[in-house]
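The other protein chains are all here in position, but one chain of the complex has been omitted.
The block that comes next holds chain A.
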Amino acid sequence: MTINQSGWRPEAPRDGADATPATFTGNKALMLEEPLIFELGGSDRTGVDLPAPPSVTPRLGGLERARPIGLPGLTEPEAVRHYTRLSRQNYAIDLGLFPLGSCTMKHNPRLNERMARLPGFADLHPLTPVDGAQGALALIHLVGTWLKTLTGMAGIAMSPKAGAHGELCGLLAIRAAHEARGDARKVILVPESAHGTNPATAAFCGYAVQAIPATADGRVDLAALTARLGPDVAGVMITNPNTCGLFERDMIAIAEAVHAVGGYVYCDGANFNAIVGRVRPGDLGVDAMHINLHKTFSTPHGGGGPGSGPVVFSEALAPFAPLPFVEEQDGRFVLVEEETASAAHHEQAFGRMVAFHGQMGMFVRAAAYMLSHGADGLRQVAEDAVLSANYILRSLEDVLEAPFAASGPCMHEALFSDANLAPGFTTLDIAKALIDEGFHPMTMYFPLVVHGAMLIEPTETESKAALDQFIGALRSVAERARAGDATLKAAPIHAPRRRLDETAAARKPVLVWKPAPLADAAE
């Protein structure tokens, strides 16, 4: 097949709401419409120059492709322009405040990028002889040691590839620990205030999930939790600070109660940046906790990953940590894999979670961030994140309902609801109107325990001036929503796209590009 080179040009928008005339191209000054690579490129074009292959008799066993792949090619200038134009249709932390609650978008130091690209890290093969990877193994060991220090825990698994993968790792260790005692437990308790990924993870490794309600002040209902505890409970999954932005002040009591029935405490560490350097989860009785390096230690999120989710373990669970891992032996770093597990006294390790050793690129970024901040700076990180969130909470609680404002300070995120907007106006309208104000919206409709939730996480990397500008914009939007300003319903009108029809996308999914039917092309 050949690639469409028809000179695609966007349809002039069928514009209703604003009366400005459409441009011929569909472009709006600096905001340019951009076709797909399949509409731009050609099968005859390429952006790489490769030497001629040596002349040999092919040894492909008669399996040569019979048909072309159908891949468009772009020359280098076309590719640079295409992706640069696409990039400009994205909001990013480099453009402004990104107050996405529960997700921690903060400044990504470019030093970290430079370090991750050093050839000794970036151009290192995972199966290179370990003598030639001592620096890499030392770095993994260093980051692991510091994560254990910051959390007050005994063991670590560095290999999980993301937060949810870390959750899985923690729960697999819990299951392995129970199985080692011949005590096959079936139930994991998950409070309503925990992350939505937690129940999925528990179910995925074979547990029945039971929800524990939240109290009126947005925390785990300790009485309900202890009432449910029994010998069938493998453990509890708690997010602390929780998704209402609150510290679970009964954490130690919860842990003691769970331990008393032989269960383990899994803590979702996605919000660790609120307490890093001020609280060690190990001191709260936690047995396993993943740490989203991209949140607390600033790895860029790249449009949805890659992430990295190392898991720290208490003394009780440490022996079950998965392979492979790095150990220091006589001043040399070794990679403990399947064959060496028993030699290193880790025969109880529950197995391997990924092909290689985890997200080395993220470990380097985390190391750079930890070194740059140091013990003093990381403590300041938590303090400034919490200070900024409380500043937003108190600056807006007069215009937006703040369901837990009365229950004390919030941690690093401030939670509001849509309770006092005009009838028919929702959190969605607030969010889309914030886009027109030049801000990324907050997290919407999460946590589920609050109707029309708006979860705002300013982080520690915003100046007071930036916070004040955001507060002003949100105040203005909230006041319009309370007054029933119908123009909000059309928002966003200044973004690259108006509200997108997500229902249509799900009803009849179009997931790959296909050339237009011939009949259309002839028009």
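Here is the rule we go by: contacts are C-beta pairs under 8 Å (C-beta built on N, C-alpha and C of every residue); 3 or more make two chains touch, one makes a residue touch a chain; residues count from 1.
Just so we're on the same page, contacts and distances are computed from a predicted model.
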**Asked** Absent chain per UniProt: "Flagellar basal-body rod protein FlgG", "YciI family protein", "Probable glycine dehydrogenase (decarboxylating) subunit 1" or "Branched-chain amino acid transport system permease protein"?
**Response** "Probable glycine dehydrogenase (decarboxylating) subunit 1"
**Item:** Which of A:216, A:260, A:371 or A:486 contacts the chain that the document leaves out
**Value:** A:371
**Message:** Among A:189, A:236 or A:360, which one touches the chain that has been omitted from the display?
**Reply:** A:360
**Item:** Which of A:88, A:186, A:345 or A:451 contacts the chain that the document leaves out
**Value:** A:88
**Item:** Option from A:212, A:421 or A:435 whose C-beta touches the chain left out
**Value:** A:435
